[in-house]
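Here the complex is missing one protein chain, while the rest keep their positions.
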Amino acid sequence: MAINRQIVAGLLIAACLLAVPFAAPYLGGNYVITLATRVVIFAIAASSLDLLIGRGALVSFGHAAYFGLGGYVVGICAFHLANDVTIFGWAGSNEALVVWPLAMLVSGFAALVIGALSLRTSGVYFIMITLAFAQMIYFVFVALKYYGGDDGLAMTSRNLFAGTRITNAQTFYWISLCALALCLLIQWRLVVSRFGMALRGAASNERRMAALGFSVYGYRLVAFVIAGMMAGLAGALWANLNRFVSPDMLGWVRSGEFMVMVIMGGVSSLLGPVIGAAAFLLVETALAGWTEHWQIAFGPFVLLVALFAPRGIWGLLRGRAGP
Amino acid sequence: MNALTLEGVTKSFGALRASDDVTLAIEANCCHAVIGPNGAGKTTLIGQITGEIRPDAGRIRFFDQDITDWTTPRRALAGLGRSFQITQLCADFSALDNVALAVQARQGHSYRFLRAAGSDARLRDPAMAALERVGLGERAQIRVDVLSHGERRQLELAAALATEPRMLVLDEPMAGMGPQESERMIAILHALRGEVTILLVEHDMDAVFALADRISVLVNGAVLMTGDPAAVRADPAVRAAYLGAPAP
Partner (left out) sequence: MQLLFEQLLNGLQLSLTLFLLAAGLTLVFGIMGVINLAHGSLYMLGAYAGALAASKIGGFWLAVPAALIAAGLIGVAMELLVIRSLYARDHLSQVLATFGLILFFNGVIAWGVGRAPLQMDMPALLSGFLEIAPGLPYPTYRLAVMGVGVVVALGLWYVIARTRLGMLIRAGSDKREMVSALGVDIASLFTLVFGLGALLAGLAGVMVGPIRSVQIGMGEQVLITTFVVIVVGGIGSIRGAFVGALLIGMCDTLGRAFAPMVLKLWLSGPLADGLGAALASIMIYLVMALVLIVRPRGLFPAGG
(Lines give C-alpha, C1' and ligand atoms only; values in the text may rest on other atoms or scores of the structure.)
Protein backbone atom coordinates (compact mmCIF):
# COMPACT_ATOMS: atom_id res chain seq x y z
CA MET A 1 0.00 0.00 0.00
CA ALA A 2 2.62 2.48 1.14
CA ILE A 3 4.99 1.28 -1.55
CA ASN A 4 2.34 1.81 -4.21
CA ARG A 5 1.71 5.34 -3.04
CA GLN A 6 5.44 6.05 -3.13
CA ILE A 7 5.69 4.82 -6.69
CA VAL A 8 2.63 6.79 -7.77
CA ALA A 9 3.91 9.93 -6.08
CA GLY A 10 7.34 9.44 -7.64
CA LEU A 11 5.90 9.00 -11.11
CA LEU A 12 3.69 12.05 -10.64
CA ILE A 13 6.61 14.21 -9.57
CA ALA A 14 8.76 12.95 -12.41
CA ALA A 15 5.95 13.62 -14.89
CA CYS A 16 5.48 17.16 -13.59
CA LEU A 17 9.20 17.91 -13.78
CA LEU A 18 9.49 16.42 -17.28
CA ALA A 19 6.43 18.31 -18.49
CA VAL A 20 7.65 21.75 -17.43
CA PRO A 21 9.57 22.67 -20.60
CA PHE A 22 6.68 21.51 -22.78
CA ALA A 23 4.01 23.25 -20.74
CA ALA A 24 6.00 26.43 -20.14
CA PRO A 25 5.05 28.24 -23.37
CA TYR A 26 1.41 28.10 -22.27
CA LEU A 27 2.11 29.16 -18.68
CA GLY A 28 4.33 32.21 -19.00
CA GLY A 29 7.42 31.05 -20.83
CA ASN A 30 10.89 31.39 -19.40
CA TYR A 31 9.63 32.68 -16.06
CA VAL A 32 8.08 29.30 -15.34
CA ILE A 33 11.14 27.43 -16.55
CA THR A 34 13.36 29.56 -14.32
CA LEU A 35 11.09 28.95 -11.34
CA ALA A 36 11.16 25.20 -12.06
CA THR A 37 14.95 25.33 -12.33
CA ARG A 38 15.11 26.97 -8.91
CA VAL A 39 12.90 24.19 -7.53
CA VAL A 40 15.18 21.56 -9.03
CA ILE A 41 18.37 23.15 -7.69
CA PHE A 42 16.93 23.64 -4.22
CA ALA A 43 15.68 20.06 -4.35
CA ILE A 44 19.27 18.88 -4.82
CA ALA A 45 20.42 20.92 -1.84
CA ALA A 46 17.46 19.88 0.31
CA SER A 47 17.80 16.19 -0.47
CA SER A 48 21.50 16.32 0.36
CA LEU A 49 20.57 17.90 3.70
CA ASP A 50 18.04 15.14 4.29
CA LEU A 51 20.87 12.60 4.08
CA LEU A 52 22.14 14.26 7.26
CA ILE A 53 18.92 15.28 9.02
CA GLY A 54 16.69 12.41 7.98
CA ARG A 55 19.01 9.45 7.60
CA GLY A 56 21.75 10.44 10.00
CA ALA A 57 19.77 12.39 12.63
CA LEU A 58 22.48 15.03 12.25
CA VAL A 59 20.75 18.39 12.39
CA SER A 60 23.17 20.52 10.41
CA PHE A 61 22.23 24.17 10.54
CA GLY A 62 25.02 25.27 8.22
CA HIS A 63 24.24 23.53 4.99
CA ALA A 64 24.21 26.77 3.00
CA ALA A 65 27.97 26.95 3.52
CA TYR A 66 28.57 24.12 1.06
CA PHE A 67 25.94 25.46 -1.31
CA GLY A 68 27.56 28.90 -1.26
CA LEU A 69 31.09 27.57 -1.55
CA GLY A 70 30.09 25.63 -4.66
CA GLY A 71 28.63 28.80 -6.10
CA TYR A 72 31.71 30.83 -5.27
CA VAL A 73 34.03 28.31 -6.90
CA VAL A 74 32.11 28.80 -10.14
CA GLY A 75 32.02 32.56 -9.68
CA ILE A 76 35.69 32.88 -8.82
CA CYS A 77 36.88 30.66 -11.68
CA ALA A 78 34.85 32.79 -14.09
CA PHE A 79 36.12 35.99 -12.47
CA HIS A 80 39.75 35.03 -13.01
CA LEU A 81 39.14 33.99 -16.57
CA ALA A 82 37.28 37.19 -17.39
CA ASN A 83 39.82 39.49 -15.74
CA ASP A 84 42.84 37.65 -17.07
CA VAL A 85 44.30 37.18 -13.61
CA THR A 86 45.67 33.79 -12.62
CA ILE A 87 44.72 32.02 -9.41
CA PHE A 88 47.48 29.81 -7.98
CA GLY A 89 49.04 29.99 -11.45
CA TRP A 90 45.84 28.82 -13.14
CA ALA A 91 43.95 31.00 -15.60
CA GLY A 92 40.52 30.03 -14.25
CA SER A 93 37.89 28.29 -16.29
CA ASN A 94 34.46 28.62 -17.73
CA GLU A 95 33.94 24.95 -18.52
CA ALA A 96 31.22 23.31 -16.47
CA LEU A 97 32.87 19.89 -16.67
CA VAL A 98 35.89 21.40 -14.94
CA VAL A 99 34.44 23.88 -12.48
CA TRP A 100 31.40 21.92 -11.31
CA PRO A 101 33.46 18.94 -10.13
CA LEU A 102 35.88 21.46 -8.64
CA ALA A 103 32.98 23.09 -6.80
CA MET A 104 31.98 19.70 -5.43
CA LEU A 105 35.55 18.98 -4.35
CA VAL A 106 35.91 22.30 -2.55
CA SER A 107 32.55 21.93 -0.82
CA GLY A 108 33.35 18.34 0.06
CA PHE A 109 36.67 19.36 1.53
CA ALA A 110 35.03 22.09 3.61
CA ALA A 111 32.48 19.53 4.80
CA LEU A 112 35.32 17.18 5.71
CA VAL A 113 37.05 19.75 7.90
CA ILE A 114 33.88 21.18 9.45
CA GLY A 115 32.34 17.74 9.89
CA ALA A 116 35.48 16.33 11.49
CA LEU A 117 35.27 19.02 14.17
CA SER A 118 31.50 19.26 14.53
CA LEU A 119 30.86 15.51 14.76
CA ARG A 120 32.86 15.40 17.96
CA THR A 121 29.80 17.01 19.50
CA SER A 122 26.16 16.01 19.42
CA GLY A 123 22.65 17.29 19.93
CA VAL A 124 22.24 21.00 20.34
CA TYR A 125 26.00 21.58 20.27
CA PHE A 126 26.10 20.09 16.81
CA ILE A 127 23.31 22.37 15.61
CA MET A 128 25.00 25.47 16.90
CA ILE A 129 28.47 24.54 15.75
CA THR A 130 27.49 23.79 12.19
CA LEU A 131 25.71 27.14 12.20
CA ALA A 132 28.73 28.93 13.57
CA PHE A 133 31.13 27.42 11.04
CA ALA A 134 28.81 28.40 8.21
CA GLN A 135 28.74 31.95 9.57
CA MET A 136 32.51 31.91 9.64
CA ILE A 137 32.66 31.14 5.93
CA TYR A 138 29.97 33.75 5.32
CA PHE A 139 32.05 36.43 7.02
CA VAL A 140 35.17 35.41 5.12
CA PHE A 141 33.37 36.12 1.85
CA VAL A 142 31.90 39.36 3.19
CA ALA A 143 35.44 40.44 4.06
CA LEU A 144 36.93 39.38 0.71
CA LYS A 145 36.50 42.70 -1.09
CA TYR A 146 38.57 41.33 -3.95
CA TYR A 147 35.68 39.04 -4.83
CA GLY A 148 33.05 41.68 -4.31
CA GLY A 149 32.58 41.34 -0.56
CA ASP A 150 29.03 42.13 0.45
CA ASP A 151 28.03 43.03 -3.08
CA GLY A 152 28.79 39.62 -4.51
CA LEU A 153 30.32 38.64 -7.78
CA ALA A 154 28.58 38.79 -11.15
CA MET A 155 29.44 36.42 -14.01
CA THR A 156 29.40 37.71 -17.57
CA SER A 157 27.91 34.47 -18.85
CA ARG A 158 26.99 30.94 -17.85
CA ASN A 159 29.59 28.19 -17.93
CA LEU A 160 30.14 26.30 -21.15
CA PHE A 161 28.97 22.72 -20.98
CA ALA A 162 31.49 20.55 -22.84
CA GLY A 163 32.33 23.64 -24.89
CA THR A 164 28.71 24.51 -25.70
CA ARG A 165 26.94 27.63 -24.47
CA ILE A 166 23.90 27.05 -22.25
CA THR A 167 22.14 30.37 -22.46
CA ASN A 168 18.86 28.65 -23.32
CA ALA A 169 16.64 28.34 -20.23
CA GLN A 170 15.30 24.96 -21.35
CA THR A 171 18.75 23.46 -21.87
CA PHE A 172 19.85 24.63 -18.46
CA TYR A 173 16.70 23.18 -16.92
CA TRP A 174 17.41 19.79 -18.48
CA ILE A 175 20.96 19.84 -17.19
CA SER A 176 19.76 20.72 -13.68
CA LEU A 177 17.09 18.03 -13.83
CA CYS A 178 19.70 15.44 -14.82
CA ALA A 179 21.81 16.52 -11.85
CA LEU A 180 18.82 16.09 -9.54
CA ALA A 181 18.02 12.69 -11.00
CA LEU A 182 21.62 11.61 -10.50
CA CYS A 183 21.67 12.83 -6.90
CA LEU A 184 18.40 11.08 -6.10
CA LEU A 185 19.61 7.89 -7.73
CA ILE A 186 22.77 7.95 -5.64
CA GLN A 187 20.78 8.67 -2.48
CA TRP A 188 18.33 5.91 -3.24
CA ARG A 189 21.16 3.38 -3.51
CA LEU A 190 23.05 4.86 -0.59
CA VAL A 191 20.19 4.60 1.86
CA VAL A 192 19.74 0.85 1.45
CA SER A 193 23.43 0.02 1.15
CA ARG A 194 25.56 -1.25 4.00
CA PHE A 195 26.78 2.29 4.48
CA GLY A 196 23.20 3.54 4.66
CA MET A 197 22.28 0.83 7.16
CA ALA A 198 25.18 1.87 9.38
CA LEU A 199 24.27 5.56 9.09
CA ARG A 200 20.60 4.96 9.86
CA GLY A 201 21.40 2.53 12.61
CA ALA A 202 23.59 5.16 14.26
CA ALA A 203 20.72 7.62 14.01
CA SER A 204 18.30 5.12 15.49
CA ASN A 205 20.36 3.86 18.41
CA GLU A 206 23.97 4.90 18.80
CA ARG A 207 24.53 2.77 21.90
CA ARG A 208 23.37 -0.37 20.13
CA MET A 209 25.66 0.38 17.20
CA ALA A 210 28.68 0.81 19.46
CA ALA A 211 27.89 -2.48 21.17
CA LEU A 212 27.83 -4.21 17.79
CA GLY A 213 31.23 -2.77 16.91
CA PHE A 214 30.41 0.24 14.75
CA SER A 215 32.50 3.37 15.14
CA VAL A 216 29.77 5.70 13.97
CA TYR A 217 31.97 8.80 13.63
CA GLY A 218 33.46 7.66 10.33
CA TYR A 219 30.14 6.86 8.72
CA ARG A 220 28.74 10.18 9.78
CA LEU A 221 31.73 12.05 8.46
CA VAL A 222 31.45 10.34 5.08
CA ALA A 223 27.75 11.22 4.95
CA PHE A 224 28.64 14.79 5.82
CA VAL A 225 31.12 14.95 2.95
CA ILE A 226 28.73 13.40 0.44
CA ALA A 227 25.99 15.84 1.46
CA GLY A 228 28.45 18.72 1.22
CA MET A 229 29.48 17.72 -2.29
CA MET A 230 25.88 17.48 -3.47
CA ALA A 231 25.13 20.88 -1.95
CA GLY A 232 28.22 22.19 -3.73
CA LEU A 233 26.85 20.97 -7.05
CA ALA A 234 23.55 22.69 -6.29
CA GLY A 235 25.45 25.88 -5.53
CA ALA A 236 27.36 25.65 -8.80
CA LEU A 237 24.07 25.31 -10.67
CA TRP A 238 22.57 28.19 -8.70
CA ALA A 239 25.51 30.46 -9.62
CA ASN A 240 24.95 29.58 -13.25
CA LEU A 241 21.21 30.14 -13.10
CA ASN A 242 21.59 33.65 -11.72
CA ARG A 243 25.03 34.41 -13.16
CA PHE A 244 25.71 35.88 -9.76
CA VAL A 245 27.03 34.77 -6.39
CA SER A 246 26.92 36.65 -3.10
CA PRO A 247 27.44 35.94 0.61
CA ASP A 248 23.66 35.56 0.93
CA MET A 249 24.09 32.13 -0.63
CA LEU A 250 26.01 31.06 2.47
CA GLY A 251 23.98 32.93 5.04
CA TRP A 252 22.22 31.28 7.92
CA VAL A 253 18.81 32.23 6.51
CA ARG A 254 19.50 30.06 3.51
CA SER A 255 20.52 27.19 5.82
CA GLY A 256 17.25 27.64 7.65
CA GLU A 257 15.34 27.62 4.39
CA PHE A 258 16.94 24.34 3.34
CA MET A 259 15.87 22.90 6.66
CA VAL A 260 12.33 24.17 6.17
CA MET A 261 12.24 22.51 2.74
CA VAL A 262 13.38 19.18 4.14
CA ILE A 263 10.88 19.17 6.98
CA MET A 264 8.03 20.63 4.97
CA GLY A 265 8.51 17.91 2.40
CA GLY A 266 9.16 15.13 4.87
CA VAL A 267 12.36 13.87 6.47
CA SER A 268 13.86 10.47 5.69
CA SER A 269 12.11 10.13 2.38
CA LEU A 270 13.69 10.25 -1.03
CA LEU A 271 11.05 12.47 -2.58
CA GLY A 272 10.08 14.52 0.46
CA PRO A 273 12.80 17.14 0.00
CA VAL A 274 11.85 17.51 -3.68
CA ILE A 275 8.23 18.14 -2.71
CA GLY A 276 9.44 20.42 0.08
CA ALA A 277 11.59 22.53 -2.28
CA ALA A 278 8.67 22.86 -4.68
CA ALA A 279 6.18 23.73 -1.95
CA PHE A 280 8.57 26.21 -0.37
CA LEU A 281 9.26 28.10 -3.57
CA LEU A 282 5.64 28.05 -4.72
CA VAL A 283 4.32 29.32 -1.38
CA GLU A 284 7.06 31.93 -1.22
CA THR A 285 6.44 33.07 -4.80
CA ALA A 286 2.70 33.21 -4.26
CA LEU A 287 2.99 35.19 -1.03
CA ALA A 288 5.64 37.52 -2.45
CA GLY A 289 3.39 38.23 -5.42
CA TRP A 290 0.60 39.07 -3.04
CA THR A 291 2.41 41.34 -0.62
CA GLU A 292 5.84 42.78 -0.08
CA HIS A 293 5.58 41.72 3.56
CA TRP A 294 5.13 38.07 2.76
CA GLN A 295 7.31 37.03 5.71
CA ILE A 296 4.47 37.95 8.09
CA ALA A 297 2.46 35.11 6.60
CA PHE A 298 5.36 32.81 5.78
CA GLY A 299 6.78 32.79 9.31
CA PRO A 300 3.59 31.47 10.92
CA PHE A 301 3.25 28.99 8.05
CA VAL A 302 6.67 27.56 8.90
CA LEU A 303 5.69 27.55 12.56
CA LEU A 304 2.52 25.62 11.85
CA VAL A 305 4.40 23.06 9.80
CA ALA A 306 6.82 22.55 12.69
CA LEU A 307 4.03 22.22 15.24
CA PHE A 308 1.43 20.23 13.39
CA ALA A 309 3.09 18.43 10.47
CA PRO A 310 6.52 17.34 11.66
CA ARG A 311 6.52 14.50 9.13
CA GLY A 312 5.86 16.96 6.31
CA ILE A 313 3.79 16.73 3.19
CA TRP A 314 5.19 13.31 2.42
CA GLY A 315 4.10 12.13 5.83
CA LEU A 316 0.57 13.39 5.15
CA LEU A 317 0.51 11.71 1.74
CA ARG A 318 1.75 8.48 3.17
CA GLY A 319 -0.87 8.57 5.88
CA ARG A 320 -0.58 7.17 9.35
CA ALA A 321 -0.39 3.54 8.33
CA GLY A 322 3.01 2.16 9.26
CA PRO A 323 6.37 2.66 7.60
CA MET B 1 42.44 -20.01 30.12
CA ASN B 2 40.56 -16.96 31.28
CA ALA B 3 38.30 -15.12 28.86
CA LEU B 4 37.98 -12.03 30.99
CA THR B 5 40.10 -10.84 33.88
CA LEU B 6 39.39 -7.86 36.09
CA GLU B 7 42.23 -6.71 38.31
CA GLY B 8 41.47 -4.20 41.05
CA VAL B 9 38.81 -2.39 39.03
CA THR B 10 37.59 0.64 40.95
CA LYS B 11 35.09 3.32 40.03
CA SER B 12 33.57 6.06 42.16
CA PHE B 13 30.75 8.47 41.46
CA GLY B 14 31.32 11.25 43.94
CA ALA B 15 31.27 9.66 47.37
CA LEU B 16 29.68 6.46 46.07
CA ARG B 17 32.11 3.66 45.38
CA ALA B 18 30.29 1.72 42.66
CA SER B 19 33.16 -0.68 42.00
CA ASP B 20 35.46 -1.35 44.90
CA ASP B 21 38.69 -3.09 43.91
CA VAL B 22 36.89 -5.76 41.90
CA THR B 23 39.06 -8.69 40.91
CA LEU B 24 37.40 -11.41 38.89
CA ALA B 25 38.51 -14.12 36.51
CA ILE B 26 36.04 -15.64 34.10
CA GLU B 27 37.11 -18.87 32.57
CA ALA B 28 36.67 -19.38 28.85
CA ASN B 29 33.56 -21.31 27.74
CA CYS B 30 32.07 -21.18 31.18
CA CYS B 31 28.85 -19.52 32.28
CA HIS B 32 29.71 -17.15 35.07
CA ALA B 33 26.91 -15.35 36.89
CA VAL B 34 27.22 -12.12 38.85
CA ILE B 35 24.47 -11.61 41.41
CA GLY B 36 23.91 -9.03 44.06
CA PRO B 37 21.23 -6.84 45.59
CA ASN B 38 20.05 -3.66 43.91
CA GLY B 39 22.71 -0.97 44.01
CA ALA B 40 25.53 -3.51 44.34
CA GLY B 41 27.27 -2.00 41.30
CA LYS B 42 26.39 -4.62 38.69
CA THR B 43 25.49 -2.10 35.99
CA THR B 44 28.63 -0.07 36.61
CA LEU B 45 30.68 -3.24 36.36
CA ILE B 46 29.11 -4.15 33.01
CA GLY B 47 29.68 -0.58 31.80
CA GLN B 48 33.37 -0.95 32.52
CA ILE B 49 33.63 -4.36 30.90
CA THR B 50 31.91 -3.17 27.72
CA GLY B 51 33.76 0.14 27.63
CA GLU B 52 30.94 2.59 28.27
CA ILE B 53 32.42 3.61 31.63
CA ARG B 54 36.12 4.16 32.28
CA PRO B 55 37.39 2.72 35.55
CA ASP B 56 39.30 5.03 37.90
CA ALA B 57 41.83 2.31 38.58
CA GLY B 58 42.53 -1.31 37.69
CA ARG B 59 42.99 -3.26 34.46
CA ILE B 60 40.65 -5.31 32.31
CA ARG B 61 42.00 -8.11 30.15
CA PHE B 62 40.10 -9.94 27.42
CA PHE B 63 41.80 -13.23 26.59
CA ASP B 64 45.42 -12.14 26.05
CA GLN B 65 44.82 -8.43 25.47
CA ASP B 66 44.59 -5.49 27.85
CA ILE B 67 41.38 -3.74 26.77
CA THR B 68 41.15 -1.17 29.57
CA ASP B 69 41.69 1.76 27.20
CA TRP B 70 39.71 0.39 24.26
CA THR B 71 36.51 1.95 22.97
CA THR B 72 33.25 0.05 23.01
CA PRO B 73 33.25 -0.68 19.24
CA ARG B 74 36.80 -1.99 19.40
CA ARG B 75 35.89 -4.35 22.23
CA ALA B 76 32.86 -5.51 20.29
CA LEU B 77 34.95 -6.24 17.21
CA ALA B 78 37.41 -8.19 19.36
CA GLY B 79 34.55 -10.53 20.28
CA LEU B 80 32.87 -9.00 23.31
CA GLY B 81 29.13 -9.15 22.64
CA ARG B 82 26.45 -7.87 24.96
CA SER B 83 22.77 -7.44 25.63
CA PHE B 84 21.31 -4.49 27.48
CA GLN B 85 19.22 -4.43 30.62
CA ILE B 86 16.84 -1.97 29.00
CA THR B 87 16.47 -3.08 25.40
CA GLN B 88 18.63 -1.08 23.00
CA LEU B 89 17.58 -1.81 19.44
CA CYS B 90 17.01 0.20 16.28
CA ALA B 91 13.27 0.54 16.85
CA ASP B 92 12.39 1.62 13.31
CA PHE B 93 14.24 -1.32 11.74
CA SER B 94 12.87 -4.81 11.19
CA ALA B 95 14.07 -7.64 13.40
CA LEU B 96 16.09 -9.01 10.50
CA ASP B 97 17.75 -5.65 9.81
CA ASN B 98 18.79 -5.35 13.43
CA VAL B 99 20.57 -8.67 13.23
CA ALA B 100 21.90 -7.92 9.73
CA LEU B 101 23.59 -4.84 11.22
CA ALA B 102 25.38 -7.14 13.62
CA VAL B 103 26.49 -9.38 10.76
CA GLN B 104 27.64 -6.30 8.88
CA ALA B 105 29.73 -5.24 11.87
CA ARG B 106 31.26 -8.70 12.09
CA GLN B 107 32.21 -8.68 8.41
CA GLY B 108 34.32 -5.58 8.83
CA HIS B 109 33.76 -2.04 7.62
CA SER B 110 30.50 -0.91 6.06
CA TYR B 111 31.91 1.57 3.54
CA ARG B 112 29.97 0.01 0.70
CA PHE B 113 27.73 2.52 -0.90
CA LEU B 114 25.71 1.30 -3.84
CA ARG B 115 24.72 -2.31 -3.31
CA ALA B 116 21.48 -2.92 -1.44
CA ALA B 117 22.21 -4.53 1.91
CA GLY B 118 18.70 -6.00 2.14
CA SER B 119 19.22 -8.37 -0.78
CA ASP B 120 22.76 -9.33 0.16
CA ALA B 121 22.75 -13.04 1.00
CA ARG B 122 26.02 -12.70 2.91
CA LEU B 123 24.12 -10.55 5.38
CA ARG B 124 20.69 -12.14 5.26
CA ASP B 125 21.66 -15.77 5.69
CA PRO B 126 23.72 -15.45 8.87
CA ALA B 127 21.16 -12.99 10.22
CA MET B 128 18.31 -15.41 9.58
CA ALA B 129 20.32 -18.20 11.19
CA ALA B 130 20.78 -16.11 14.34
CA LEU B 131 17.07 -15.27 14.41
CA GLU B 132 16.14 -18.93 14.02
CA ARG B 133 18.44 -19.78 16.83
CA VAL B 134 16.52 -17.61 19.30
CA GLY B 135 13.20 -18.69 17.84
CA LEU B 136 12.37 -15.49 15.99
CA GLY B 137 12.64 -16.86 12.46
CA GLU B 138 9.02 -16.16 11.65
CA ARG B 139 9.14 -12.62 13.00
CA ALA B 140 12.07 -11.52 10.81
CA GLN B 141 10.23 -8.85 8.85
CA ILE B 142 8.39 -7.34 11.82
CA ARG B 143 9.44 -3.88 12.96
CA VAL B 144 11.04 -3.83 16.40
CA ASP B 145 8.56 -1.36 17.86
CA VAL B 146 5.79 -3.86 17.10
CA LEU B 147 7.54 -6.83 18.74
CA SER B 148 6.59 -7.90 22.26
CA HIS B 149 8.91 -7.24 25.17
CA GLY B 150 10.02 -10.86 25.35
CA GLU B 151 10.68 -10.98 21.62
CA ARG B 152 12.84 -7.88 21.84
CA ARG B 153 14.94 -9.51 24.53
CA GLN B 154 15.37 -12.53 22.28
CA LEU B 155 16.27 -10.20 19.43
CA GLU B 156 18.95 -8.55 21.56
CA LEU B 157 20.46 -11.97 22.07
CA ALA B 158 20.24 -12.77 18.35
CA ALA B 159 22.04 -9.53 17.49
CA ALA B 160 24.75 -10.28 20.02
CA LEU B 161 25.12 -13.83 18.66
CA ALA B 162 25.35 -12.60 15.08
CA THR B 163 28.56 -10.74 15.91
CA GLU B 164 29.99 -14.23 16.60
CA PRO B 165 31.30 -13.19 19.98
CA ARG B 166 33.91 -15.04 22.01
CA MET B 167 32.13 -13.83 25.09
CA LEU B 168 28.58 -12.67 25.81
CA VAL B 169 27.81 -10.16 28.53
CA LEU B 170 24.11 -10.47 29.35
CA ASP B 171 22.64 -7.71 31.49
CA GLU B 172 19.51 -9.18 33.10
CA PRO B 173 18.25 -11.02 30.02
CA MET B 174 15.11 -12.16 31.90
CA ALA B 175 14.16 -8.69 33.15
CA GLY B 176 10.44 -8.04 32.79
CA MET B 177 9.71 -11.45 31.30
CA GLY B 178 6.81 -13.71 32.17
CA PRO B 179 7.52 -17.26 33.42
CA GLN B 180 7.02 -18.82 29.98
CA GLU B 181 9.28 -16.32 28.24
CA SER B 182 11.89 -16.80 30.95
CA GLU B 183 11.82 -20.53 30.46
CA ARG B 184 12.33 -20.15 26.74
CA MET B 185 15.24 -17.76 27.31
CA ILE B 186 16.84 -20.18 29.76
CA ALA B 187 16.54 -22.94 27.17
CA ILE B 188 18.15 -20.76 24.52
CA LEU B 189 21.01 -19.81 26.82
CA HIS B 190 21.39 -23.38 27.93
CA ALA B 191 22.04 -24.39 24.33
CA LEU B 192 24.84 -21.81 24.14
CA ARG B 193 26.71 -23.11 27.17
CA GLY B 194 30.15 -24.44 26.39
CA GLU B 195 30.15 -22.81 22.99
CA VAL B 196 30.69 -19.25 24.13
CA THR B 197 31.77 -17.66 27.39
CA ILE B 198 28.81 -16.09 29.15
CA LEU B 199 28.82 -13.44 31.83
CA LEU B 200 25.31 -13.44 33.21
CA VAL B 201 24.06 -10.64 35.42
CA GLU B 202 20.62 -11.66 36.59
CA HIS B 203 18.09 -11.21 39.37
CA ASP B 204 16.14 -14.34 38.53
CA MET B 205 17.75 -16.90 40.86
CA ASP B 206 16.09 -19.83 39.13
CA ALA B 207 17.79 -18.81 35.92
CA VAL B 208 21.13 -18.25 37.64
CA PHE B 209 21.16 -21.65 39.31
CA ALA B 210 19.95 -23.33 36.13
CA LEU B 211 22.71 -21.87 33.99
CA ALA B 212 25.74 -20.80 35.98
CA ASP B 213 28.91 -22.84 36.39
CA ARG B 214 30.35 -20.23 38.74
CA ILE B 215 28.76 -17.40 40.65
CA SER B 216 30.22 -14.19 42.02
CA VAL B 217 28.32 -12.20 44.62
CA LEU B 218 28.67 -8.43 44.45
CA VAL B 219 27.76 -6.33 47.47
CA ASN B 220 28.39 -2.59 47.81
CA GLY B 221 30.66 -2.61 44.78
CA ALA B 222 32.95 -5.33 46.11
CA VAL B 223 33.10 -9.06 45.38
CA LEU B 224 31.83 -10.83 48.47
CA MET B 225 32.65 -14.30 47.22
CA THR B 226 33.08 -16.42 44.11
CA GLY B 227 32.32 -20.10 43.97
CA ASP B 228 30.25 -22.82 42.40
CA PRO B 229 26.46 -22.67 42.80
CA ALA B 230 26.36 -25.07 45.71
CA ALA B 231 28.95 -23.12 47.69
CA VAL B 232 27.19 -19.83 47.05
CA ARG B 233 23.86 -21.32 48.04
CA ALA B 234 25.32 -22.50 51.32
CA ASP B 235 27.30 -19.38 52.22
CA PRO B 236 25.85 -17.59 55.25
CA ALA B 237 27.29 -14.21 54.23
CA VAL B 238 25.50 -14.44 50.91
CA ARG B 239 22.30 -15.28 52.64
CA ALA B 240 22.74 -12.28 54.88
CA ALA B 241 23.32 -10.02 51.89
CA TYR B 242 20.24 -11.46 50.24
CA LEU B 243 17.96 -11.09 53.22
CA GLY B 244 14.54 -12.10 52.06
CA ALA B 245 15.79 -13.47 48.76
CA PRO B 246 14.69 -17.02 47.99
CA ALA B 247 17.12 -19.39 49.58
CA PRO B 248 16.96 -23.16 49.18
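Letters A and B mark the chains as written, and numbering starts fresh at 1 in each.
Criterion: a residue touches a chain if its C-beta (ideal position, glycine included) is under 8 Å from a C-beta of that chain, and two chains touch if they have at least 3 such contacts.
Computed from a prediction, not measured in an experiment: that's the story for all the values here.
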| item | value |
| --- | --- |
| Partners of the unshown chain among those that are drawn | A |
| Absent-chain contact - pick from A:Leu112, A:Met128 or A:Val192 | A:Met128 |
| Touching residue (missing chain; options A:Leu27, A:Ile87 or A:Leu117) | A:Leu117 |
| Contact partner of the left-out chain, one of A:Ile33, A:Ala46, A:Val245 or A:Val260 | A:Val260 |
| Residues in subunit A touching the chain absent from view | 53, 59, 61, 117, 120-121, 123-125, 127-129, 131-133, 135-136, 139-140, 142-146, 252-253, 256, 259-260, 263, 267, 293-307, 310 |
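One rule holds in what follows: only the chains that are shown with their structure count from here on.
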| item | value |
| --- | --- |
| Averaged-CA centre spacing for the pair subunit B and subunit A, given as whole angstrom | 44 |
| Subunit B-facing residues of subunit A, complex | 186, 189-190, 192-198, 200-201, 204-205, 207-215, 218-219, 222, 322-323 |
| For the subunit B and subunit A complex, residues of the former touching the latter | 50, 52, 71-74, 76-77, 81-82, 84, 88-93, 97-98, 100-102, 104-106, 110-118, 120, 123, 143, 159-160, 163 |
